[in-house]
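Shown next, in structure tokens, is the structure this report addresses.
Here the complex is missing a single protein chain, while all its other protein chains stay put.
Order as written gives the chain letters A and B; numbering starts at 1 within each chain.
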Amino acid sequence: MLYNTHLCFLLLLRKIEDANLDIQTTRNEDHFGAVIHHLSLARNKRCLMSYMYNRAEIIQSLRWKIGPVLPLEIQEKLNYSEEEYYKNHSTAIEAYMSQLDLDLTVDMVPPKDPYIRVKVLDDIGEVCLGDHTISLTPQSLHFIKRVDAEPFILQGLMEEFLE
Amino acid sequence: MLSYYDIDDILLGEEPISVVFQIGANGVGLLDPGSETNNVEKSAKVDLPFWLAHELYLRQAVSINVPSCYSLKTRKEIQADAACVDLRFRSPYFYELGCKLLPLVADKSIGPFLRYAFTSRYKEILCKSHSITGATPKFSSKLTKEESLLLEAARSSMVAFKKWRVGGSRLEKASILGRKRKPPMPTQPSGS
């Protein structure tokens, strides 16, 4: 469809040229027809670009909200280029963080207590936290550092346990 | 100018505007359902999406008629009871479209009218945002896009404030309190 519009545009320009008129200054019916085709193309481009751009913005925000690996149900909704975009964008953030030697994906909300009580929702298994390992089996309760718990909570593997 | 990628700005551009062609245009017959050729004739009256009408106006190819949603009838209804008028039905981008049309049409009274409509409805929206809970189809279905956002903003900040009051922790207060409680106080009038 875009190419059809483009063709009409070119044909009208040709018509102006064939009539030996100056393409820059002519303001006849053919000129305005061409203008409308040109504007339609630009409009279609804007719609297409905005669709992809706004999706890309959502996709890059997922890196902060979920983590480096997307769950399948989200991945299914992306096209190839978007998946690639997500990976590249993730890598760019990681490169930045490793240059700084500081993880920016934790501490997303202002901290309250340094330790929080959490309930494990999924089988996470043995995890090394600081200088000791703990076993995170489903339904078990733990009292661990907030920064350690944050990535698990973001991914929905744990929840904060409030009495 | 708003962002090129702004979805609302794009949707606003789809609102139909009635125009009169000041000169014909060839090869675009599909714009005019009444045309028998593939062309639009001079002085044909056609409905165009706002984005196209605007661009053609700037090129002096069309003149723009004020859309019926800013008609005398609407103005009278707004004057009678502003909050009861269904503006979304008229256009979800009632204010934004009006602002963009203003420089393109001869009737400059749209400006003050929009301001009057917005301020008188704004008061109502703020009151409602405190009193209503959950789904409120009747009131919110009459709001334009901008007004819905306002209602939602007012509501979510109320919720956030309540949550903060109940669940805030002691040691946090110093930094958070300072930010959340700041509103008006003795604020100087700002440039409007």
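We take it that a residue touches a chain if its C-beta (ideal position, glycine included) is under 8 Å from a C-beta of that chain, and two chains touch if they have at least 3 such contacts.
By definition in this document, contacts and distances are computed from a predicted model.
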The complex's invisible chain, by UniProt name, from "DNA replication complex GINS protein SLD5", "Glutamyl-tRNA(Gln) amidotransferase subunit A, mitochondrial", "Exoribonuclease phosphorolytic domain-containing protein" or "DNA polymerase alpha/epsilon subunit B-domain-containing protein": "DNA replication complex GINS protein SLD5"
Touching the absent chain when the full complex is considered, from A:P68, A:P111 or A:P151: A:P111
Contact footprint on chain B, counting only the chain that is left out: 3-5, 171, 175, 179, 182, 185-188, 190-191
Interface with the unshown chain - residue positions in chain A: 2-3, 6, 38, 41-42, 45-46, 48-49, 52-53, 56-57, 60, 64, 79, 81-82, 84-85, 88-89, 92-93, 95-96, 99-100, 102-104, 106-107, 110-111, 113-115, 146-147
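Methods note: only the chains that are shown with their structure count from here on.
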Whole-Å separation of chain centres (CA-atom averages), chain A against chain B: 28
Chain A residues touching chain B - in the complex, by the definition given at the top: 8, 11-12, 15, 27-30, 32-37, 39-40, 43, 46-47, 49-50, 53-54, 110-113
Sites on chain B touched by chain A in the complex: 4-7, 10, 13, 23-28, 31, 39, 51-52, 55-56, 59, 61, 169, 171-172, 175-176
